[in-house]
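One structure coming up, written as structure tokens, with questions to follow.
Every protein chain but one is kept in place in this view of the complex.
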Amino acid sequence: MSEPILSVNHLMMRFGGIVAVNDLSFVAQRKQITALIGPNGAGKTTVFNCITGFYRPSGGSIRLTHDDGHAIQLERLNDFRISQQAKVARTFQNIRLFPGMTLLENLMVAQHNALMRASGLTFLGLIGAPSWRQAEQHAIELARNWLTRVNLLDRADDAAGNLAYGDQRRLEIARAMCTEPALLCLDEPAAGLNARESGALNELLLAIRGDGTSILLIEHDMSVVMEISDHVVVMDYGVKIAEGTPQAVRDDPKVIAAYLGADEEEAIAVMESGT
Amino acid sequence: MDYFAQQLINGLVLGSIYGLIAIGYTMVYGIVGMINFAHGDIFMIGGFIALISFLVLVSFGLTAIPVILLLVLLVSMAVTALYGWTIERIAYRPLRHSFRLAPMLSAIGMSFVLTNFSQVSQGARVKPVPPIITGGHTLHEGSQGFAVQLSNIQIVVVLTTLVLLALFTWIVSRTRLGRDMRACEQDQTMAALLGVDVDRTISMTFVIGAALAAVAGMMYLLYYGLVDFFMGFVAGIKAFTAAVLGGIGSLPGAMLGGLAIGLIETFWSAYFSVEYKDVAAFSILIVVLIFMPTGLLGRPEVEKV
Partner (left out) sequence: MSTPNVRTSQAAQQPSGAAFIFKKALISALVALVLFSLMIGVRTEAGNQGGLIYWTRFDDLAAMVAAVFGGSIVVELLRQWLGPVDKEKLVPPVVRSATALAGRWIAPALLIFTFLVPVIFYDQRYILDLAILVLTYVMLGWGLNVVVGLAGLLDLGYVAFYAVGAYSYALLATNFGLSFWVCLPLAGILAAFWGVLLGFPVLRLRGDYLAIVTLAFGEIIRLVIINWQSLTGGPNGVSGIPRPTFFGIPLDNSDDGLAAKLGIEFSPTHRVVFLFYLILAMALLTNWVTIRLRRLPIGRAWEALREDEVACRALGINTTTTKLTAFATGAMFGGFAGAFFATRQGFISPESFTFQESALVLAIVVLGGMGSQLGVALAALAMIGGFELFRGLDQYRMLVFGIAMVLLMIWRPRGLIGHRAPTVFLEKSQAISSDLVKEGHG
């Protein structure tokens, strides 16, 4: 087996005196869906923010290895460079679209870096060079392709802020995919979705995996986790308490205890889902 | 050394005046999140009201200076507070939940209105007043004939500032109104749901801010012996700079920022050049913000992702 796409080693994140993530290590395999689960406040989103450059970890390392074997230490990059250079895309727990822009525009913005190069840092674009026009058409086609895949093509020219909640979630995933990432990080993509939407989401994620993009997801909805994950990492109070296949994790007494200790309903959800 | 001590005194006095104005900026910013551009002009109006009420009281035959000053203080605070209340009511309240820039432009418009209202109603010329509080103390007799002076008016300015600051801190931290204000600052919707009268609380914020600006205006009048219709602009920008420097939204920060700006200005004038004192104050603001993006005492902004 090739090297894992993401390996997190001894990750630490402190905020003042609070340790949000404590010595966390796990790997996400290439072309698989890895789920990061745990009760509220377990530190999942903090891990995400460390991986995607919004926080600088207090310690540890995060290594991303591309298909060609080129490895990047993510903790040394920050901010926009994670997406630009390391090809890691993400979505947000509380959807962050560009509400005043159309769906198509949202997806065009996602292709910013490629388009900037194609427009000769704006100058070629300003004079309307043919190479730029071609690149723009190509970008529109990519956007159209993704709009079709998330079933939003007929809304392409509507403002993103006018979409229903579930549609916004899918658009955000499409937007992240338009950056053509190697690793897609999804922060609770199924939150607030109804059963039908949730099912459609599962299909979409499996299709994205099928195309060769690795996925790391945080999720509360256990039906999603159990159905599509290849590997599950369970966190509680900033540390990893279990990992393995969905099946193994579901039967792990430590996981059940963590969920029971935190929230009874979630524990029941863990145990009942997937059966 | 003596020269330094003298500048320190002068700087602190000037800083007190800036601090009083800065509190108004910081309070309004904290509670409604807008830059009240008209606040500098409120300060100017306060100066005018103090001047005119002084003249009126003297013409009534009052002679006891302390009584007059107390009455002038009360009248200018009350009338200027009403200006603050009216402006909020007319120009800002209709835009409360609107687009962020709209209240700001409304405030800039209001600032033009106040400046030109004074110009039209009181004329464009500088209004001088003879020194009302005279005398002072020599603190230290220097060797080269330079003496460190502390004038009575300086004492009055600093003492008034201290007393008002204490009163104000008490209002914010101990009274029902202060609690409402802090609640509105955190979350207006939640405060409203818990029975806080948000409109009234915001109005009171403007009233208190304007009253403090009126005190600053009166102190300015007494200290410099003049008022003019345009003085609100520069003082307003300086005080706002002070509020930002101290960390906007923070009350001790506003006072600290005011003192800092007052000291920077005074020392720069004393040791370098008077012409570039404002450049120095603004440059230091820029430098401080580059290294401390939320000011000296501002809470660091935690980015929620």
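Letters A and B name the chains as they come in the text, with residue numbers starting at 1 for each one.
The working rule: a residue touches a chain if its C-beta (ideal position, glycine included) is under 8 Å from a C-beta of that chain, and two chains touch if they have at least 3 such contacts.
Only a predicted model underlies this, so the values are computations on that prediction, with no experimental measurement involved.
S.K.: Just one of A:7, A:58 or A:102 touches the chain that is missing; which is it?
M.R.: That would be A:102, which touches the missing chain.
S.K.: From the listed residues B:188, B:205 or B:250, report the one that touches the chain absent from this view.
M.R.: Checking each option in B:188, B:205 or B:250, the one touching the absent chain turns out to be B:188.
S.K.: I need the residue numbers on chain B that touch the omitted chain, in ascending order.
M.R.: 29, 32-33, 35, 45, 48-49, 51-53, 55-56, 79, 82-83, 86, 90-91, 94-103, 105-106, 108-123, 125-130, 187-189, 192-193, 197-200, 233, 237, 240-241, 244, 248, 273, 275-276, 278-279, 282-283, 285-286, 289-290, 293-295, 301, 303, 305
S.K.: On chain A, what residues meet the omitted chain?
M.R.: Here the touching residues of chain A are 52-54, 79-84, 89-90, 92, 96-102, 104-105, 108-113, 115-116, 119, 122, 125-126, 140, 144, 153, 156-159, 161-162, 175-176, 179.
Note that only the chains that are shown with their structure count from here on.
S.K.: State, to the nearest whole Å, the distance from the C-alpha centre of chain A to the C-alpha centre of chain B.
M.R.: 50
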